[in-house]
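All protein chains but one are shown at their positions in the complex.
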Amino acid sequence: MAIIIDRHTETIVQGITGSNAAVHTKFMLEYGTKVVGGVTPGKGGQNVEGVKVYDTVSDCVVEHPNVTVASIWVPPRFARDAILESIEAGMKRVIVITERIPVHDMLYARHVAREKKVMIIGGNTPGLISPGRSLVGMLPKIAFGAGRIGTVARSGAVTYYIANSLNLAGFGQSTSVGLGGDPILGTNFEDVLRLFEEDPETDAVVMAGEIGGVYEELAAPFIKTMKKPVIAYITGKAAPQGKRLGHAGAIVEGNMGTAASKIAALEENGAVVAETLSEIPRLLKQALDGTH
Amino acid sequence: MAIIIDRHTETIVQGITGSNAAVHTKFMLEYGTKVVGGVTPGKGGQNVEGVKVYDTVSDCVVEHPNVTVASIWVPPRFARDAILESIEAGMKRVIVITERIPVHDMLYARHVAREKKVMIIGGNTPGLISPGRSLVGMLPKIAFGAGRIGTVARSGAVTYYIANSLNLAGFGQSTSVGLGGDPILGTNFEDVLRLFEEDPETDAVVMAGEIGGVYEELAAPFIKTMKKPVIAYITGKAAPQGKRLGHAGAIVEGNMGTAASKIAALEENGAVVAETLSEIPRLLKQALDGTH
Amino acid sequence: MRLYEYEAKRIFKRQGVSVPAGVVIGRENMGDLDRVVYPVVIKAQAFVGGRGKAGLVQSAGNRAEAQEMILNMLGRDHAGHKIDRVLIEQKVTVKRELYLAVIVDRLEHMPLIMSSQRGGMDIEEIARTKSTPILKYYLNPGAHLNDFMARNVASNLGLRGLLLKDGADTVHRLYRLFVDYDCKVAEINPLVLTDDDRILALDAKVDLDEDAMFRHPQLIQMGIAARHEVGEMTEREKFAKRAGIPYVDLDGDIGVFPGGAGFGIASIDLIQHYGGKPANFMDSGGAPTQEKLRAMLGLLLDNPGVKAIFGARFGGISRCDDWAKAVVQFIVENRPQKPMIMRMAGNMEEEGRKIIEKAKVDHPELFKKIKVYAYDTPIEEVIKETIRSAQTEKK
Partner (left out) sequence: MRLYEYEAKRIFKRQGVSVPAGVVIGRENMGDLDRVVYPVVIKAQAFVGGRGKAGLVQSAGNRAEAQEMILNMLGRDHAGHKIDRVLIEQKVTVKRELYLAVIVDRLEHMPLIMSSQRGGMDIEEIARTKSTPILKYYLNPGAHLNDFMARNVASNLGLRGLLLKDGADTVHRLYRLFVDYDCKVAEINPLVLTDDDRILALDAKVDLDEDAMFRHPQLIQMGIAARHEVGEMTEREKFAKRAGIPYVDLDGDIGVFPGGAGFGIASIDLIQHYGGKPANFMDSGGAPTQEKLRAMLGLLLDNPGVKAIFGARFGGISRCDDWAKAVVQFIVENRPQKPMIMRMAGNMEEEGRKIIEKAKVDHPELFKKIKVYAYDTPIEEVIKETIRSAQTEKK
């Protein structure tokens, strides 16, 4: 077992005829992911890398009733509609690769997804991988290896470097999840930490956050309740201070959003915070050995 | 016990400073109904018949946390907003006296009410009365007397004549509900029949429908399952045939909507159909005596 | 409120739903036939369907042919409507006939989009026999139509490739029209695909919500306002319309002066049931003014066919005292000779009673044929007495 996807997961690619989507459809198929269909309106009947293209998600679902996961590769202005289409057609998990989706669009899609109990991951996620079983998105397979560490990060490249760093130290991953780099995310740290906490194939979690936003702080109270160790890596300590707008943001978010506020919230709630990438496997080992 | 309202029900009047609402606030108070507040935006602080006027329903609810029923007397263009305001402020039943509310407005208000499990009665309802206990709306008290017959009708005046006819024959009412004359109703026959079926103080039900719409036909299958006798009175047998538009209506509604289709659906499902007003108490007596 | 096809198509055009090029022609502008590119289809404008079978939709290859057909159609009666205009449209070559409609579904209480790959005159038969599927797409009230929903409908219409987008666009525009104009129905049957791959609304049926007209001043600018839809209006019906009174002439002799639309319908049934013949249907609306009540009585008094007047007021939102004042004033001013058998009960009944009693004392001669019963007389007895009076008057 892994979280969110496994080797039986059937998946579709929305926007499959785009060049990036087409290349990564090939990579996913090579990895063993069951890509059963693609969707591009007006291009129904074509095929991409041997995968049949449909005009609508519902057309695809008629022929593939077991598909539960869609990945979204369409341009940002069409992302909201593509997400809603997948939700209405019955997808349970929607992995949004598209980046820079308008904030109001994503708020709305997220709202509909929550009402329908659908998980959106992203936008601007590299996707997720359960090494050796399934890959949805565009993560480079070389970075990952099967194992018992869950990872969850906002940045795609940081996800790869962490897995890389873990692999070099002999730690494989149960599942690696990219939350996405957009400001509004369908799934946040807490959601994924909960899944890892319950997953019998995961022993510990590495979470990587960064300056900006509130998701790291919001996850902190849950970490306190977790039985599994959490190693956190927060970037942006050296970044120039971000902007602030008016009083409204401060009223709502208080002092959240800096690297320092995130590190403090995580440490106070029992996460072990790494300073560098190479420190991560070391701290992980300590935590798992109980020597920490 | 009666259905929907009883002597403990606290109620507010939206649009209380209008002339009709003001007169009927007086009548309701005289009847013993607990009218605890009125609402007219911009007129907060005034009072009508000794009832305090508030700017918003929420302001009123702060001072009267037990109020659960609102009646709506505002002009049609403000009705949708007034209904939604009452729903959001926590009202459980909204009695819409206003008539000729735009269809799309009422569809929306009805949709929100169903989501929030709020009962809307009307639009264009005369209201409802549990004789001797409470009256919300503008029904003339003289028409009604306490007893054990439930009545439910679309037309206000027909409601009065039926109660009148029942009273002259010695039958009082547990509750008399006016569904309302607008084309889209918040509550339909079936909803009210269910309440009467469960009400220990109701022995039988008189329902009065009329040509047009589909609510009578939709209620028929439920009548089949009822233990209590239902006497139905359908008007419009002599009315000129109504219009029909295109094929769309026919595709959706089939042959529903005529007096004949309603009478047939009701009789097939066990209702006893009266030809005249005076026949109603006679058929009721037969049904209750089991001699029918 | 139903629109004529040409009115509906004007709105379609505004909203970007494509329709064939067309001109509306009546007797006054036959000259416009010169502006038309032939061949054309000539369609008589009437609310009532079945035009095809009645010969009111015809093709013409040239101006002379068209003019002859039009002159032949104008003035004809179609199910109670006099044809006074035709719509002339350029003929198009049709590849496929589809069906598309947005409707307020009164069963589910939701907007409903219906679509079928087969449209045209036999759509009801298709629906009944399910020979071609009709996709029903429900939306939550107030919801926007998302692009993918429009595509799903277009896909169900069998539109592929570039046409998928055009079809979705048509669905979008029709749904927008449905919402923006407060429609009860917006139907295109047939929606056609032409031989040059255009999507056109060949027919257009729109039913607007009368109760939402207040927020559509643009319709009035377009000359679309409340209208009488069933048959030609009588003079009395026209007068009633101007006075804001829903009124329909029937062919009996008992004038009906009821309170409320619902009881108006009931009283017609009851009069027939007891062997009488109602002269009219009438509705006072919620709380009529005294002026309106007097106008209502005037309609009955002026109708020579009316031999007796049945009146009823069960005071709810409308009060008995107001009603009594209006009735008394009417009687004093118009000195009716016809019997008026009425009943008054409900809110402010006592006050109303006093007004009537005082009038009787003041003007005994005017009240000889006038009776106003109270709560304790069943309404059906009042109806029966009115029927007897009408029979007496006729003798």
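We just call them A, B and C in the order they show up, numbering each chain from 1.
In this text, contacts are C-beta pairs under 8 Å (C-beta built on N, C-alpha and C of every residue); 3 or more make two chains touch, one makes a residue touch a chain.
Nothing here was measured: the structure is a model prediction, and the numbers come from that model.
Partners of the chain left out, restricted to shown chains and counted across the full complex, are A, B.
Of the listed residues A:15, A:150, A:181 or A:229, the one in contact with the hidden chain in the full complex is A:181. Listed by residue number, the positions of subunit A touching the unshown chain are 20, 23-24, 27, 76-77, 97, 99-105, 107-108, 110-111, 124, 126, 138-143, 153-158, 160-161, 164-165, 168, 181-184, 210-211, 213-214, 218, 235-240, 243-253, 275-278. Within the complete assembly, residues 41-45, 55-59, 78, 81-82, 84-85, 88 of subunit B touch the chain that is not shown.
Note that only the chains that are shown with their structure count from here on.
Viewed as a contact network, the protein chains form an open path, each link joining two chains that touch.
With centres computed as the average of Cα coordinates, no chain lies farther from subunit A than C.
If each chain is reduced to the centroid of its CA atoms, subunit A and subunit B end up 52 Å from each other.
The geometric centre of subunit A is 57 Å away from that of subunit C, both derived from CA atoms. Centroids of subunit B and subunit C (each the mean of its C-alpha atoms) stand 26 Å apart. Shown for subunit A are the residues in touch with two or more other chains, of which there are none. In subunit C, no residue touches two or more other chains.
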